[in-house]
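If you scroll down you'll find the structure; I have some questions about it.
What you see is the complex with one protein chain gone and the rest in place.
Residue numbering begins at 1 within each chain, and the chains themselves are lettered A and B in the order written.
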Amino acid sequence: MDNANYKIRTRDLRFFYGEKEALKGITIDVKPNQVTALIGPSGCGKSTFLRSLNRMNDLVEGAVVRGTVLVDHIDIYGPEVDVVALRKKVGMIFQKSNPFPKSVYDNVAYGPRVNGIRERKVLDEIVETSLKQAALWDEVRDDLSRSGLALSGGQQQRLCIARALAVGPEVLLMDEPASALDPSATAKIEELMYVLKENYTIVIVTHNMQQAARVSDVTAFFYIGELIEMDETRKMFTNPSVKQTEDYITGRFG
Amino acid sequence: MIGRKFLDFTVTTVSASSALFIILIVLVLIGDILLNGWSTLSWEFITESPMQGMTEGGIFPAIFGTFLLVVIMSFVGVPIGTVTAIYLSEYAGQKSIFARAIRFAVNTLAGVPAIVFGLFGLGFFVQFVGGGVDQVVSGGAELRWGQPNILWSSLTMALLTLPVVIISVEESIKTVPRELREASLALGATKWTTIRKIVLPNSITGILTGAILAVSRGAGEVAPILFTGAAYFLPKLPDSLSDQFMELGYHIFIMSTQSTDVEATIGIQYATTLVLLALTFSLNFSAIFLRYKVRTRSAH
Partner (left out) sequence: MHKGQRTQLGQDREVVEKVHRPTLELGITGGPHSQRDGEDRGRDPLWWKKRLRLSEFLAEKLVMLVAFVSFALIVLIFVFVFRETVPLLLSSSEAKVGLHPPEEQETYGDVAPLVTERHQTPKSESKGASMDVSGEGSADIKNLSGPMWQPVSSLPKYGLFPLITGSIKVTVVAMVIAAPIGVLAALFTASFAPRWAKEFLKPAIEVLAGFPSVVIGFFALVVLASFLQSVFGFQYRLNAFVGGLALSLAVIPIIYTISEDALSAVPKVLTEASLALGATRWQTALLVVLPAATPGVFAAILIGIGRAFGETMIVLMATGNAAILSISPLDPVRTMSATIGAEMAEVVFGETHYSVLFLIGLILFIFTFALNGIAELFIRQRLLKRFKGN
């Protein structure tokens, strides 16, 4: 197997929260420049899994992780790994858009600034590129000083994407990024993902089966902390090999 | 059923009159002080020093002393309280024994009588710290820090108001949405950067509220400064931290209980009380207003 062809690999990833085992040994390989969708009913562990890829779960008190997560062949839970550097490399978009109560400009410039970039020119350039990449530039270019919270829901979410891109990540983790948006805003985000995957590796958690089918190259089906099936999206949605997957996809449960 | 109706009426009336009593007493208190204090209050009263053995003149030194007291107190108490609140809400784990000890201590502190703080100020700041400094500086030959002064009063007051600051700031920090913290961390910001750039700016009203409440409390408490630095009368304003000071509340206490002719200075007493009330009330109202703003934000 060509190791270099995988951006993220997990081996027997287990996640404990107190007595509860939220992930029961997940082994997954994620290819670069693809969209990988994680689907499954609520509480199946897909969000937990996503959040352990950039160690956001570190913030959960009393949580214990076992197993291995390799990002570019580095075990990110290793003792010498810098969480801050990891999170710069592996960006995250949250379910609820969460712009800072700052201007559009300051939102996007936040990441570069905390990483030590001070020159206005450089920041200007990063802000513009990121907003363009997030397909928001045309809508906000006239007034970058307006509050990020003044934008519409869909715009806010794209602002969050721009903000994540500004740090220069290689992976984007998206936790149901469109679940709170109306169909047209959702469509914009989905288009965006299609463009973004040329430069980034995207892992998305979604509740929406059609969305998974539309945007992803590979789909993984989670059920109660276990990975039931993972395959190319086309195959998963037409001809799943596990009965449970089929039941879920066809809406028989969940 | 007349009995039931009657009882219903009685209980309502009794409880309503309790409430009415509270409102009335507040009106009487304010009315009495306002009516009696207003006639003596003047620009000169606020800007001049006491004259003729404190039977005439103004209360400027007391206002100045109060101001100095709360400023020094805030400079010490607000940062310590804020940082402690940051520790409690951002660094300490939920099961941290140390954090629980702090919380317990803070709760306890809030219930300790003010006079006990005065004792502590005397025993710790004046005698232990101040006396120690004197020993080091002059071998105990000169008594400079080892006696009551404005610094020790302010520090005692800072300790008294510490719980106010900690509780207010922590409450406000909790209203900063978790999503904002996560967003910042996910962008590769460190914990401290996140606190500095996201958490603190978004809880600034809470810090301000805590500071204002502390100042209001500090301006109104007299017991802790009775023997840690307040003075009866001083011919000049304090110009060093090792000086004693005059203070509004203490002035009221002194003028109404210790002066040679209490009746003659009743106008001064009322006017001083009015000034103190105006000060604490304006502070309290701004704190209530700010807190209201914080609460509506957290509700939304």
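Note that contacts are C-beta pairs under 8 Å (C-beta built on N, C-alpha and C of every residue); 3 or more make two chains touch, one makes a residue touch a chain.
As the structure is a computational prediction, the values presented were derived from the model and not from experiment.
Novice: Considering the complete complex, which visible chains touch the unshown chain?
Specialist: Displayed chains contacted by the hidden chain, ordered by label: A, B.
Novice: Decide which residue listed in A:P169, A:G225 or A:P240 touches the omitted chain of the complex.
Specialist: Per the contact definition at the top, the residue touching the missing chain is A:P169.
Novice: If I consider the whole complex, including the chain that's not displayed, which of A:L70, A:L173, A:A212 or A:L227 touches that chain?
Specialist: Answering carefully, the residue with contact to the hidden chain is A:L70.
Novice: On chain B, what residues meet the omitted chain?
Specialist: Counting only chain B, the missing chain is touched by 4, 7-8, 10-12, 14-16, 18-19, 21-23, 25-26, 29-30, 32-33, 79-81, 83-84, 86-88, 90-92, 98, 101-102, 105-120, 122-124, 127-128, 159, 162, 166, 190-193, 195, 216, 219-223, 226-227, 249-250, 252-253, 256-259, 262, 266, 269-270, 273, 276-277, 280-281, 284, 288.
Novice: List the chain A residues touching the unshown chain?
Specialist: Listed in rising order, the touching residues are 3-4, 7, 11-12, 14, 16, 25, 32-33, 55, 57-58, 60, 63-68, 70-86, 88-89, 115-117, 122, 125-126, 129-130, 133, 165-170, 199-201.
Operating definition for what follows: only the chains that are shown with their structure count from here on.
Novice: What does chain B use to touch chain A in their complex?
Specialist: Contacts found on chain B: 93-95, 177, 179-190, 193, 197-198, 202.
Novice: Would you mind writing out the residues of chain A in touch with chain B in their complex?
Specialist: Spelled out, the residues of chain A in touch with chain B are 54, 56, 59, 61-62, 84-85, 87-88, 91-92, 94, 96, 98-101, 110-111, 114-115, 160, 163-164, 167.
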